[in-house]
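To start, the structure under review is shown below, and the notes come after it.
All protein chains but one are shown at their positions in the complex.
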Amino acid sequence: MRHKLKLVLVLVLCAWTTAAAQTDTALGDSVSAAPALPPPLPVTNLQAFDTDNDHGHAITLTWEKSADDGAGENSVLAYEVFRWFPFQVDVVDALRKSVSETRDAVRAFRIDLPRAENALHELSEDPGKLRTIRFNVARPSDSTFELTVDYAIRALEDTIAFMRENAPILKNRTKPLQQDLEKALARLPQAHANYPKDGEWRSLGKALVGSTTYTNTGSKETTADGFFPDYADLYYRVEAVTVDESIRSEAATVGPVQSRGQWFHTGKVPVLGFVLMFFVFTLTFVQMAKKGANLYVRPLSGIEAVDDAIGRATEMGRPILYLLGIGTATDVSTIASFSILGRVAKRVAEYQTSIIVPCYDPIVMAVAQEVVKSSYLDAARADDYKQESVFFVTNYQFAYVAAVNGIMLRERPATNIYMGKFMAESLLLAETGTLAGSIQIAGTDEIAQIPFFIVACDYTLIGEELYAASAYLGREPVLLGSLKAQDWAKVVIMAVALIGMLGTALGWPAFAQMFQVTG
Amino acid sequence: MMKQQIPRLIVLVFGAFLLFQFFVPHESSEWIYEFLLDWTIIIGVFALAVGIWSLFNVHVEKIKTKKFGWKYSYVTVIGFVGMVTFGFTSQNGQEWGWFFPFVAAVLLTVLMIVQAGATKGNALPFLGAAAFFALCATVIAWLDTTWSFYFQTSVPLQSFMFRRMFDNILISLHATTFSLLAFFIASAAYRAFRARNIMASLLLLAALVVMSRFNPYLEPIFGEHVSRLSNWLMNVPNLAAQRAVIMGIGLGMVATALKVVLGIERNYMGKG
Amino acid sequence: MNIFERLMQLDRRWVFLLLAIVCVITYASSFEVPILVEPEVRSIFQFIDTLPKGSVVFVPMDYDPGSMAELHPMTYAIVEQCWRKEFKVLITALSQNGPGMADQAIREIVDSLKVPKTYNGVSYPAREIVNGVDYAFLGYKPYPAIVILGMGQNFRLPFPLDYYGTPLDSLPMMRDIQNYSDIACAINISGTNATDYWISYGQGRFGFPLAIGVTGVSTAQYYPYLGSRQIFGIMGGMLGAAEYEELADNAGNAKDAMRVQLSAHLVIIAFVIMGNVGFFATMRKRKRGLAEGGR
Partner (left out) sequence: MDYTTFLWTTAGAFLTLCIFSFLYKDNPFYKFAEHLFAGLSAGYFAMILWHNGLIPKLMYARLDDGNWYLLWLDSSKPWYLIPALLGILMWARFSKKYQWVSRFPLAMYIGIGAGMAIPLEMRARVNEQLSAMMRSIDWSHFFGTNGFNLLDTMSGLSQSIVFIGAICGLVYFFFSKAHTGVFGGMAKFGIWILMIGFGASFGFTVMARVSLFINRMQFLDQRWIKPAIAPSAPWWYELVLYFVAAVVVAYAAWELAVFLRRKKNPETNQVI
């Protein structure tokens, strides 16, 4: 049995290596019919530097095209990039591999041991079960073996013994293995440093013909293959390759170069600029509002509808259905919806009608409960608050829809309010709502869904209006101030867009490029 | 203080950190970022218990008050418990052994507990029954070796019952509920696409043109330019509309988020 | 209340009922729908249709079972058309899970060639399609971009052997085919981004006539290439496939689905029109009602 296991391992290894080999060679073996070409000229002016604006572990190479690329012999098909690997890397990889394999083995044993024991038990009871017994050696849903009963029993016993014997050994081996791995990793920079001793050039991949740059991005995870440490001396070389792998230019080499991570992403400056501008606007107008500057806001029909809707519900003595959508509590649209819910719930509490809030996400439910509760407190009707009115349905899109549709048709709410993140269910809900004869007010930031709400609902808050709704309902000057800030931000955007567009038209692209975000 | 200031402080701290983390590509900031995302997942899992609690509450309440359609609440409970049971167990061989009696015992246990919660009278008999069924379940689980529990490995996600329940039942229900849209989109169009005013007419016309873009029966009416017109509508006015809406939403989002982080908008978090 | 008012407040369930009935009937029945063919599809058909007998059509099937539903009909229609017109077809599958599916598709089309058919009034005899004579299936190699460039030099560089392990030189039809300069055109049917490589590295570098068939979602992003003449035709998703089947007079799965689609659309449009007729017919009445209310 032990041999059987070994065999399996060997097979796995073989499969792995062959798979690797397959993905390696892009163009099959060189072909008899291939025309014989002279080797192309090498690349010139090869340079290597740390990739900017990243978390490190990446090096960018640049070069000037070989003279035979696109011109001359025109024989270049790709540029193959090599890096100098110290053999220490192999040590690390080997250790890494054995750590993960040991873990897998232990895990597999833990799953398979009971299975094996159970299989043995069944078999010893009724040999006829041999046909139906499925027990796999390596991992679930792997090879099944059907053998004569006594051999099967012996094999099982052997396996179980093997597992019982080896599981603890392996388990104790993992810790030291990990420590070795860490040691080996620690030695990597030094190993890189003593180039060109105990190491070799290895291919990283090919850059297509015509390209003059290649980025070697290693993983930052020490547990992943292809990891290389920051602040280690790396050496690269580039060769121009023809369609025939064997014909290639001589190499251009560069190094040492070190990778490091940056502390500020220069490509994102425009974003920072806008955020700061917005920040300033908001603070300024909020201050103005606090000082009591009169801030006009134009009426929004959807908002005014809310009050009438609540009044209507009170007259009809039917509840109000408030849906927060299928977003999580980290979606801004849901957060906006929370504050709208707060306003609505306050009115509801004042009018002494009832509100139903079926939730899609437990955390959203928890927050919603807090919001509704505190609104009832504000309205001084704390004892009218029923926690059961804000409840969790399910976290599966269309099951949620089905359940809410049911609620609409059975509770027959006078008003449905949809605020937040809605996906394909928007129309399903809104149509059922109209069927139930409810007044419907919707607001979402999912552009694809706005049309359906517009079509099926009585009032729809389009996009940004959803985010303004809370301020409108609250009527607190501070919040109205932030609306003002949004408007001024829009003015700035329009101005920039106009100038940029004209600039590019009149041959002054610099301005537009200033606002280009990279990375 | 404890109830309001500290939560706001937490919001401010985390918000500010993640705001600036965006501009710091360095490994360490990434590490914290990923760690925080794990927090959200983990807390979500714990919160699920709260959700399930609420789910059960609602249905127990329904059954208690004999609310319209209360009998169906049992279906939900059974569905939930069944799925969870399948999600923790897996066959060892081909044999089923006492698996389904076990499932039945578990279901009965939960139903008895629900009943005990819902009953107006004496809950003790139900609790007793629950204890009995729980005992049965335990005994079966103890003696039966054809299947076993998996709490720490995701083996059951591939187990026979769990997969079949998902592939055949959940997928069917999901796809069918989704496909109701085919009808609702028709009825919505019929009801709402009326040229009440200029805006409705524009909506109506654009929709009609795009809908009939490939419809040969309408070729004599619209001529063969209709497909090009619909293409133009999709790529020009639609693009313009999307831009405006997207930018507006972006500003709205940033404003809301900023208000929340700065504590200007406090309505999302309870007071008392 | 008159017919129009009834029309105005028609219970939506009549809409549902009619739509359902129409869908089921059209699904069950098998009548032909006229498909409005767009020029970009027609150009592909005509290009292939006007090729001389014996010319080589290159059909890279760079998609995997995921996008089979949309793209398979295109492949079936085009390849069958080529073989009916006695062209030679060269096939590659530059998508990881593609080859097996492609091989199966080829076999099915070969079988369909065994019966005589009449397309667009022209009756074609039954043909025995021979591997290596009428078609060559080169199979899969990783790194599509490099493979595409390599084939530009010589098909034998990326594919010394074909999918079934035969050396290309020992395939009769491959004797006089070295690289793209020997093919009449390439019809890239792709569910991956290999299409970009075909346009930029294949057509861009070697300048052979190229047409593409892509999934419905990614159709729009390739129209610019049509404007810039880099591709001479494009088939988009189920609709494009149906249009091609229409042109080739060779109805397949795509047209089946389109049948239901079209009738459903007609029902919806009809209802919209009805609604508006009712709306305008009752408008005057409503106005009067308002006036009386005012008085």
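Per-chain numbering from 1; labels A, B and C assigned in written order.
By definition in this document, contacts are C-beta pairs under 8 Å (C-beta built on N, C-alpha and C of every residue); 3 or more make two chains touch, one makes a residue touch a chain.
All of these numbers come straight from a predicted model, not from anything done at the bench.
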Omitted chain - touching chains that are shown: A, B, C
Hidden-chain contact residue, picked from the options B:114, B:204 or B:218: B:204
Interface with the undisplayed chain - residues on chain B: 2-3, 6-8, 10-19, 22-23, 35-36, 38-53, 55, 69, 72-73, 75-84, 86-88, 152-154, 156-157, 162, 164-173, 175-183, 185, 189, 198-200, 202-211, 213, 225, 228-251, 253-254, 256-258, 260-261, 268-270
Touching residues (missing chain, whole complex) on chain A: 102-103, 106-107, 110, 171-172, 174-176, 178, 268, 270-272, 274-275, 278, 295-298, 300, 328-332, 334-335, 363, 366-367, 369-370, 387, 393-396, 398-399, 402-403, 405-406, 409-410, 437, 447-448, 450-452, 454-455, 462-465, 468, 480, 483-484, 486-487, 490, 493-494, 496-498, 500-501, 503-505, 509, 512, 515-517
Those residues of chain C which, in the complete complex, touch the missing chain: 9, 11, 13, 16, 20, 23-24, 27, 224, 227, 238-239, 257, 260-261, 264-265, 268
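As a convention for this text, only the chains that are shown with their structure count from here on.
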Category of the chain touch graph - line, ring, star, complete, other: complete
Inter-chain pair with the most contacting C-beta pairs: A-B
CA centroid of chain A to CA centroid of chain B, Å: 19
Cα-centroid distance, chain B relative to chain C, in whole angstrom: 36
Shared-contact residues (touching 2 or more other chains) in chain A: none
Junction residues of chain B, two or more chains touched: 185, 187, 189, 191, 193
Complex contact set, residues of chain A against chain C: 22-23, 26-29, 31, 33-35, 77-78, 206, 208-209, 243-244, 435
Complex contact set, residues of chain C against chain B: 10, 12, 15-16, 19-20, 23, 33-36, 38, 220, 223, 239, 262, 264-269, 271-272, 274-276, 279-280
Complex contacts: residues of chain B adjacent to chain C: 182-183, 185-187, 189-191, 193-196, 204, 208, 211-212, 214-219, 224, 227, 231, 234-235
